[in-house]
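Of the protein chains in this complex, all but one are displayed in their positions.
Here is chain A:
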Amino acid sequence: MPAVSKGDGMRGLAVFISDIRNCKSKEAEIKRINKELANIRSKFKGDKALDGYSKKKYVCKLLFIFLLGHDIDFGHMEAVNLLSSNKYTEKQIGYLFISVLVNSNSELIRLINNAIKNDLASRNPTFMCLALHCIANVGSREMGEAFAADIPRILVAGDSMDSVKQSAALCLLRLYKASPDLVPMGEWTARVVHLLNDQHMGVVTAAVSLITCLCKKNPDDFKTCISLAVSRLSRIVSSASTDLQDYTYYFVPAPWLSVKLLRLLQCYPPPEDAAVKGRLVECLETVLNKAQEPPKSKKVQHSNAKNAILFETISLIIHYDSEPNLLVRACNQLGQFLQHRETNLRYLALESMCTLASSEFSHEAVKTHIDTVINALKTERDVSVRQRAADLLYAMCDRSNAKQIVSEMLRYLETADYAIREEIVLKVAILAEKYAVDYSWYVDTILNLIRIAGDYVSEEVWYRVLQIVTNRDDVQGYAAKTVFEALQAPACHENMVKVGGYILGEFGNLIAGDPRSSPPVQFSLLHSKFHLCSVATRALLLSTYIKFINLFPETKATIQAVLRAGSQLRNADVELQQRAVEYLTLSSVASTDVLATVLEEMPPFPERESSILAKLKRKKGPGAGSALDDGRRDPSSNDINGGVEPTPSTVLSELEPPAPESPMALLADPAPAADPGPEDIGPPIPEADELLNKFVCKNNGVLFENQLLQIGVKSEFRQNLGRMYLFYGNKTSVQFQNFSPTVVHPGDLQTQLAVQTKRVAVDGGAQVQQVLNIECLRDFLTPPLLSVRFRYGGTPQALTLKLPVTINKFFQPTEMAAQDFFQRWKQLSLPQQEAQKIFKANHPMDAEVTKAKLLGFGSALLDNVDPNPENFVGAGIIQTKALQVGCLLRLEPNAQAQMYRLTLRTSKEPVSRHLCELLAQQF
């Protein structure tokens, strides 16, 4: 007898389902459903009390109707009634209905929770499991509030049945994911970790998932799980294929549990204990070895389960990123899969290799597979596999193979699926820029991109090529020649017109000597595209035209005629009309000198991170650009290819040739500006924070340096007062004009910190000193800004830095005995008074260096306080005019994990947090 007919067939339900299936049209189905709904409604409302079976049947019908996609607005009460039935199937259907159709009706929630409570307390394991499944399926906050505190108890109770423990573990996991605040950590957590030792494999399987989730928030509390997980894994991996009986799946012992254990281990750094680590490495090697053994079964389930473990093992190896031998073995294994006949394995191998490519140990090994990957890009029939291949090519790209990869990706672009073209375009643009050795190659590549996939070339990409051409004079002539040629194609993309228009407007003079690209030819070529273009492009071209009048006076008459034409001067588009009117006037009234000043070549763009990279990251989520962000693989690339980027919002205005709004304003002599307010100065340069960090623990040094200027700092602080000397060194032989360094207090800082200074005038050449007198009025979080402006060779320069004045400069060290320290430490025990950070060491962990940094930070170092001599303990008082803030600090290095834990306690919450952040960045 089949299991289904063991007595719970609901004839009415089967008939109803058959009826629905026989409906010939949607209308007929709706009619039949409405009839059934009316019937059920009347039964539920009827005078005759329904027996449990009927109630179950009708509730089940409602559920079926709901799952078909129709709305159900009644029956909840009847379902809730079923929950308290003592007949299992009735209860079961009741719970299913509640799980699928949760209703936030508060009255019902109370009743549901009551029923669940009764079942949890029933000591009947099947009922308890039903209740736990329901909580897990609903997983709402209300459920969490009602039960989150009880479930840990059920989970670790000695007398809970295995099946109940399993459900309780995953139920708790679901509640924790939904509302972590509701799940109280406590004594039970230690016992949960020990479930990893449970005899019942099912309990372990459920518990690992819970632990993996919990340990991410509280890694220290669950640390013991590492050795337990390793020994469990080792037992599974080394067991024969039949040892685990029903937990063996197609000759693979416990694949689900193995994968989960390997995932859990990825939440932690490699085990500190040498024995545990040795055992784990052995496991990982065994998995890699097994991959080479002949399969025990031809079934795909066997190879899938086996390879699932293999891929998870490789993920762990990549996560550790510390065993070169294992990394290279992993890479070779994936290399074999790249040519496997199973599409799934090829897909996963490409995906996994992407992460391997960013490890310094395996990057070279990954690169050896380049031909296979290129071949995959060309021949894979499945677009999702091709996408992975493109990702991998991007990840494995470096200077040695950039030309090959970029050209392959360009070729792929011609036939690529529309869905991934934009991404490929971004990737090509980034690689071309990042690994350009000569910039003519870069310019060619971008123009090819526009030619092949113009529609997918976003603003960021073509802005970028203009920025780079503007900043590099060695490529300007080539760029002008190349765009000129590209524009001669009969049909060229509008983006090409934009790039061409801009570049010729700036650098058309560089090719004007050749009669084939004489000024009139350039102009008529551009103007032949004008009428086909959008308003934005036409606006850009008008700016090119006025630039032409400056570059090539011989085109003036022609261009003025164009500007004067009715179609421009009376253009319906206000932007085009305004440009035409203003440019026409400018060209008529301004003298050649004025014109030359106004229409001067654009100054170089400030050097910043590439906005294309940012765009790719936005598109792909975090980590997508990792192959390029981490400089570790190819640090040398930064010097010649360092980015230049205007922030996206300002990009357009920076790129536009000057003068759209009011060209006349530019004619005024730029008088030295008055002291800028905070709103007048630009944002701090991107590296301002990094520069500031350098001065947290020291007072003297070079604050900033570029090709033009060096700024040195020397400062001293006593109590709440300080004096700072800034030294401005002019590195050029020319004088700076209008040199004006000023200090700005953003936000409320004025009331917190007073910085007085005189303005200095720099005559150029030599070094000039500026003295700042500083008084700390009260605690403050943001440093003042130093804005430096001057003109160099006619170009205005502006620079905003963070002045190295941080709250810890006003520290007064305090010596105290251990007893006093601990007494004060206890006094500052409110949670908001403490700030703690656990972080990875960024510098070698040298006790002497650490000591020096802590002293530089300003606190006293207290010996013989912390029972662990490795730890550092410090104390001090922050002096401000308004108040004093007592600070205690403790730094615990963990040399094996290469981590620190830093704890700060002060009487003021923001101060604790701020000091903690400042200090944490120093190690």
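Operating definition for what follows: contacts are C-beta pairs under 8 Å (C-beta built on N, C-alpha and C of every residue); 3 or more make two chains touch, one makes a residue touch a chain; residues count from 1.
By definition in this document, contacts and distances are computed from a predicted model.
The chain not displayed here is annotated in its UniProt record as "AP complex subunit sigma", chosen from "Signal transduction response regulator, receiver domain", "Histidine-containing phosphotransfer protein", "AP complex subunit sigma" or "Mediator of RNA polymerase II transcription subunit 4". Only one of the listed residues, A:Ile17, A:Met185, A:Ala536 or A:Leu828, touches the absent chain: A:Ile17.
Contact with the chain that does not appear here is found for just one residue of A:Asp47, A:Asp73 or A:Asp246, A:Asp246. Screening A:Asn197, A:Gln301 or A:Asn871 against the full complex identifies A:Gln301 as the residue touching the chain left out. Note on the undisplayed chain: of the listed residues A:Leu257, A:Leu327, A:Val366 or A:Leu803, the one touching it is A:Leu257. Where chain A meets the omitted chain, the residues involved are 1-11, 14, 17, 21, 53, 60, 63-64, 67, 69, 87-89, 92-93, 96, 126, 129, 132-133, 136-137, 139-140, 163, 166-167, 170-171, 173-174, 177-178, 201-202, 205-206, 209, 246-247, 249, 254-257, 259-260, 263, 266, 301, 304-305, 307-308, 311-312, 315, 343-344, 346-348, 381-382, 384-385, 387, 621.
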